[in-house]
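All protein chains but one are shown at their positions in the complex.
Naming follows writing order (A and B), and every chain is counted from residue 1.
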Amino acid sequence: MLSRTASSLYWLGRYFERADFIARLVEATVRLDVLSPRSAGLAAWGSALAVTDTASAFAEGGRELRRREVARFLTVETCHPGSIVRCVDMARTNARAVRTALTREAWSAINRAWLHFEAKPAADDPTAVLGLVEAVKNETRGFEGAVHRMLRNQTTWFIRLGQAVERADNTARLLDVKYHILLPAGERIGGVVDRDQWTTILQTVSAVTAYRWLYSDGLKPANVIDLLIARTELPRSLAASVEETVDVLGQLARRTGQHGEADRMARLRANRMTKTRSGDVIAGGLHQFLEAFIQENAQLHGAIGRQFKFA
Amino acid sequence: MRIAIEHQIVHRPKPGRPTMVQMLRLTPENYDDQTVANWHIDVDCDARLRRGQDGFGNAVTMLYIQDAPETVTITATGEVLTSDAHGLVRGTTETLPPALFLRATPATPADAAIAAFAEEAISGADSSLAALHAVNAALHRRFASDARSSATDAAAAFASKAVGACDLAHIFCVAARSLGVPARFVSGFAALHDAATATAHCWAEAYVEGLGWIGFDPSIGLSPQERHVRVAVALDAAGATAVSGEAWRDVALVDEAAQ
Partner (left out) sequence: MRTPFLRCSMEPEHWGERNDRMGTIAAFDEIMGAAGKDMPRPELSALQRWLDHTPDSELRRRQQSAEATFRQLGITFAVYGESDAAERIIPFDIVPRVFLPDEWARLSEGLVQRVEAINAFLDDIYGERKILRDGILPPDLIFGNPQFRPEIAGMRPPHGVWAHICGIDLVRTGPDDFFVLEDNARTPSGVSYMLENREAMLRLCPELFRQFRVAAVDSYPDRLLATMKSVAPHGVAEPTCVVLTPGHFNSAYYEHSFLADSMGIELVEAADLVVDDDIVWMRTIAGRVKVDVIYRRVDDDFLDPLVFRPDSMLGVPGLIAAYAAGNVAILNAPGNGIADDKAIYSYMPDIVRYYSGAEPKLKNVETWRCREPEALAYVLDHLDELVVKLVDGSGGYGMLVGPTATKAQIEHFRAALIAEPHRYIAQPTLALSTVPTLVESGVAPRHVDFRPFVLTGRNGVEVTPGGLTRVALREGSLVVNSSQGGGTKDSFVLLHPEPESWVQVQGQQSQIQTQGVR
């Protein structure tokens, strides 16, 4: 496979995954803010900006922190790279560059997502925003399915590698921004958290049902942290993303006969992860742990680029 | 005359671009009045060299370097025996007919000012040959020579005062073509100031019915005699240049003629 093709597939995986993540985040935030009987208000929107690392880009435009503004900013605003529309556009640009490698089904899902934005949709009221993110989620789900139905070859593995690396990053960021909600300063760890707040988090990583399956002792922040960090059963947990990265790199190694820096880094990280207990993480400082994780993930991203000669 | 040549080109590839692919036109060939006694092209790092021929029939050498060091030095050395033929070029390999060399190119566009200059220069000339010599001499008189100067095209060069040998050759081509005479650019070496030292040089050739291709060097206002070593011809400098490749845009080029 061409190095450029591999690079585009990988980035396509990353961007479409990111679009999906932002869509979920926006959806959860709308619910938390508008649909909840006890509105979380602007704080929820502020933290959505923080999760997507767009708070400063938002402030730069002289925008006022209002829910409508933030919702627009994260969905249809094209002036910064952290909106759904830009992620979808980048995903599609990469997909176009490797159109030959994708099935029609996979391409169509991305193209349809892009067409939703081509129509210059409104994002001015909660209903419109929810409609839009629902449409995006439909396409990302369709894409996910299409990728799983594609030939199990390098094309699929590079897309999934991008998705796994992106997913690890997203979940880590989500936790990092929201941990103060889970672990409010001055409160005893394990205390009762705001039900709506943690539901938001679980919704963003589609883990509400998973949580109920895995934990029978009620809604506890320690459990939420455990689920998102250490439980491989949850596809969007750090542990699962880390495992997926190793698997996918292993598949690629089998096809190309090449092992490299990225394989070694990913395996090392996965070994460490299996020994990680969420209790220790909380005791040792969740924020420090997540920061280190995000950094290591970025290093792995660099190693992948070098190993497959992305350039 | 026996001319010894040692021509050195030093490249400094940009960091991060370790692959170099270049086309070199650095090899003189034998014809009636030029005999190459010996000739080498050397590169001071791991490189692959491939001989070939371009569309104009010039000998070219493809240079491929995969991991270029900080500087790459290409050296052409050899000895060439020449004899004076009053500019006449005989016994060369011609792949294209003279009619092709009436064509304008981006570096040699048709230009009214040059055409007017040529018209004026040839007044009184009684033959094509005389007319071409008149244009050549007039160009030599008009311009101060500035070896380092190089304009984008002949029209721009003509509007300036000091021009390089390359510009002069271009202007000559435009002038000759404006008179309906096929003309082409020549690159090579010349020992102009000192019989023992030949440096990179360029001039022009024009085609005169009945005589064939004849050299004109507007830098000296004369036809090449035995001090010129002819390497490559083309419609303009782009097709005859010693080095085609990233040297044009990506690498610093230090062109030093050796002693």
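Criterion: a contact is a pair of C-beta atoms (placed from the backbone, for glycine too) under 8 Å apart; a residue touches a chain by one contact, two chains touch by 3 or more.
Remember, predicted model here, so these are calculated numbers, not experimental data.
Peer 1: I'm checking contacts with the chain that's been left out. Which of B:Met62, B:Leu129 or B:Leu222 qualifies?
Peer 2: Residue touching the chain left out of view: B:Met62.
Peer 1: Which residue, B:Asn30, B:Gln53, B:Ser83 or B:Ser160, contacts the hidden chain when the whole complex is considered?
Peer 2: With B:Asn30, B:Gln53, B:Ser83 or B:Ser160 as choices, the missing chain is touched by B:Gln53.
Peer 1: So which bits of subunit A touch the chain we can't see?
Peer 2: Touch set of subunit A with respect to the missing chain: 1-6, 93, 96-97, 99-100, 104, 107-108, 111-112, 115, 154, 256-258, 308-309.
Peer 1: Could you list which residues of subunit B touch the chain missing from the display?
Peer 2: Spelled out for subunit B, the touching residues are 19, 21-23, 48, 50, 52-57, 60, 62, 64, 66, 95-97, 99-100, 102-103, 234-235, 238-239, 244-246, 248-249.
Note that in this section only the chains that are shown with their structure count from here on.
Peer 1: Please tell me the distance, in whole Å, between the geometric centres of subunit A and subunit B computed from their C-alpha atoms.
Peer 2: 61
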